[in-house]
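Working notes for the structure below.
Here the complex is missing one protein chain, while the rest keep their positions.
First chain written, first letter: the chains are A, B and C, and each begins at residue 1.
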Amino acid sequence: MYDVKKIREDFPILSRKIYEKPLVYLDNAATSQTPRQVIEALVDYYENSNANVHRGVHHLSQEATDLYESARVKVAKFINAREPEEIVWTRNTTESINLVAHTWAQEHIGPGDEIIVTPMEHHSNLVPWQKVAADKGATLRILPLAKDASIDLSDIDEYITPRTKLLAMVHMSNGVGTINPVKELTAKAKKMGATVLVDAAQSAPHMPVDVIDLDCDFLALSGHKMLGPTGIGALYGRRELLEEMDPFLTGGEMVLEVWYDRATWNDLPMKFEAGTPNIADAVGLGAAVDYLQDIGMENIRDHEIQLTRYALEAFKELEEELEMFGPSDAEKRGGILSFHTDAVHPHDLGTFLDRDGIAVRTGHHCTMPLMRSLGVIASARASFYLYNTEEEVDALVDSLKRALRYFTDGAK
Amino acid sequence: MYDVKKIREDFPILSRKIYEKPLVYLDNAATSQTPRQVIEALVDYYENSNANVHRGVHHLSQEATDLYESARVKVAKFINAREPEEIVWTRNTTESINLVAHTWAQEHIGPGDEIIVTPMEHHSNLVPWQKVAADKGATLRILPLAKDASIDLSDIDEYITPRTKLLAMVHMSNGVGTINPVKELTAKAKKMGATVLVDAAQSAPHMPVDVIDLDCDFLALSGHKMLGPTGIGALYGRRELLEEMDPFLTGGEMVLEVWYDRATWNDLPMKFEAGTPNIADAVGLGAAVDYLQDIGMENIRDHEIQLTRYALEAFKELEEELEMFGPSDAEKRGGILSFHTDAVHPHDLGTFLDRDGIAVRTGHHCTMPLMRSLGVIASARASFYLYNTEEEVDALVDSLKRALRYFTDGAK
Amino acid sequence: MAQNDLDELYGNDLIRDHNRNPRNSAKLNSPDLVADAVNPFCGDEAHFQINLDGQGRVSEVGYEGVGCAICRSAGSMLSEVIKGHTLEGVEEISGLFQDMMFGVEPSEEQAALLGDLTSMTGVRAFPIRIKCALLAWSAIEDRISEHQRRQP
Partner (left out) sequence: MAQNDLDELYGNDLIRDHNRNPRNSAKLNSPDLVADAVNPFCGDEAHFQINLDGQGRVSEVGYEGVGCAICRSAGSMLSEVIKGHTLEGVEEISGLFQDMMFGVEPSEEQAALLGDLTSMTGVRAFPIRIKCALLAWSAIEDRISEHQRRQP
């Protein structure tokens, strides 16, 4: 049985009060909260095993290396990578994507080639490709947006063609919650000989993600969105691709031999990990993965579907006032509700909710072009995670109702 | 009064036992240990204030942003930068240097230009410049090494010339401890119109470092070597340089406005900080800086000079067996003793010391070319920090003596 | 308590009025100065057109703001208070406004210069929103310093 009350007890911050009200944290798409199991892993690392990894023969160094490398194994298993060497530690999804843009893309994208992205990319999976396209004389093509903020697939065969060299797409949209048909699009793109990168920043934390099943070439994720610490993320890359890629950052750890005038590169995954890594946070992410897997990604996904369904129902009371973005079927979306009203700017709404202890995000969610396509500058976004409850959805709806009244006729 | 006993109480790991012996941690040049004040800052962040920064109107987001940005102010003051916007967060020294190599150097290094480095650079301040030189048709020149493992300055004017576009130099050598005349060399290089980057990975943790006094253009440091968490470092850059530089990584946070086909850049320092930053570890580094400044960098430096002097004296007992690298004057070096014997490979020595609870580093210390210049493949290195004691030096010397006996005639 | 904070901000008649009925909303054709700003973290925008008279004083202003109530009303108030001032004068008011937002109470004389902007003190209880109030000013300030650099 999914015991949300028991889960909540693992998250110290959830018992915080904001303006004397219990915190209702609905900003999970921005960053997730941290269970004590992860905090304890960090504390334990610093109190007992802290040392630099890989190069030491002393005991602490070995302990630190074992902890650090076993975290890599955990992340590899979490997304079903064939081997831990296919996991490269990065700071976050953004760095993971930039790594591919600075290495693989430099060799494989040329004049006349096409890079395809969805219309709902986070800036982190859009701006790097703008630069690659501009530098290489390639074309960046944006798939069209359907009415319900999903990808309009009607002309997909005119987009994914033999000219497509890279398909870079978000799995679950952080802006509107849409889950994209990544597996189907990957199959289509690979048939054309393209390489496929999946931005799993939102999907990996909330649903089972399997790189072998998806058959993608690269996949990027951020630890801080999946109960892990800030400052650690991962890039999955198929071994063949990682092997032939040039390194990105250079320096310590990523070299095999160095002379004053030249150097040779270390094996995977170290080739892509220059300098002292973020050891403690990798260990912390390993603990987060353990925590998620103990509960089960299927169970987490089910919980969020139920919560989203409940919320979509509850929001019907507000359907005259609020425009809701994204698919209406909870199965086709993540636990992300993005909404807008002309009557109140999202920021003012956010400030009102905040005084009720409710944390939502307001703004463009780093998806400015998507917002523009939806005809707004900003939206308010409530995003759920494994610890959120129906009572919290009720609190959100109640606060929203009062806010709308307050800003339209109620105030004064 | 410098109370090393009281300081040690702040470091939980120092009461650990290794093979039933008290830990003697002398691997500080690789990474430093973490005081409870820093661990508590991390725990407090995750238990009370965790949220994504900059973009949220809710209370937690504001708290997190305040903590995060005030850490930047602390680091700026720590190295006497003019303003916090001159501090860019990175993962570590290696990333800081790569950032400059991927941005500034791309615009400013051309065919025939010269990049000067010292003969004792860490791979992280050597390999990036090898690549820049190769890509741009520039020449990488290595200053000559003097007998005592300092820079041989006799022909310096033949190295630093109007062709010099960049002088990139380590402040304190992690391989042998030498403190380089960074201020003098900077003045010389600037007279020739060159830009100067200082690798302060070893100096910033152990002695006062002042970017205005040094008059350098860039300075790189790592949090994990100065009592901070792993995964956070900083690049100092003079505002004028940072302003005109192109961004490095692209994506969320570093943009001002984004359209499907183009984007504009955010102000400093965000222009260089793509994606969700390592918020917690920046806060942790802020706490580390507070801790260091409470004790006082001058005091820490004095403590280490005394300890080094004590150690150099104690090592005299072994001068027949061990070759010592680096200047013999404790004022001219950091608390880093690097030594070698033909009788025992450093690794075997390290394994022996480890069984006595003594953690030293053995190997090339990511300075392979320097080791080669010194005529060895590897050395053993004991490196001190504010919490080390004369008793620990005694333990080291005692264990070394027994090791030498064990490996030469004693065993069997 | 929370409600009071909110009322002091959003319940303020001047703010409500400026938000709903922004002043100087007619766009100027071929203005002497154009100033624009975007808040990168929320996408809010402020756009100004400014005409100067023979003595270098602001004679006409056009303003359009896209964003939250604080951002829009602050921009609208700004468009009123800068009229009749030289660019130096505008910068001075900008400084007073920033000081006020960070807690310095304006003198009576200063309050007169600030006009309706004095009603913005309620934002102080919401520190993260202060940048919404400052967006319009940052647009103007950037433009003025650029303008002055060009005409030494």
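The definition used in the following text is that a contact is a pair of C-beta atoms (placed from the backbone, for glycine too) under 8 Å apart; a residue touches a chain by one contact, two chains touch by 3 or more.
As the structure is a computational prediction, the values presented were derived from the model and not from experiment.
Note that the absent chain touches A, B when the full complex is taken as a whole.
Set against the missing chain, the residues B:M368, B:A382 or B:L400 yield one that touches it, B:M368. If you put the hidden chain back, the residue from A:I7, A:M270, A:L322 or A:L353 that touches it is A:M270. Contacts to the hidden chain, counted on subunit B, fall at residues 19-21, 344-348, 351-352, 355-356, 362-364, 368, 371, 377-378, 406-407, 411-412. Take subunit A: the residues that touch the chain left off the picture are 54-57, 61-62, 65, 255-257, 266-267, 270.
Just so we're on the same page, only the chains that are shown with their structure count from here on.
Chain centres here are Cα averages; for subunit A and subunit B they lie 32 Å apart. Centres computed as Cα averages put subunit A at a distance of 37 Å from subunit C. Subunit C has its Cα centroid 46 Å from the Cα centroid of subunit B. Touching two or more other chains at once are residues 19, 347, 351, 362-363, 368 of subunit A. Across the assembly, subunit C contributes 41-43, 126, 129 as residues in contact with two or more other chains.
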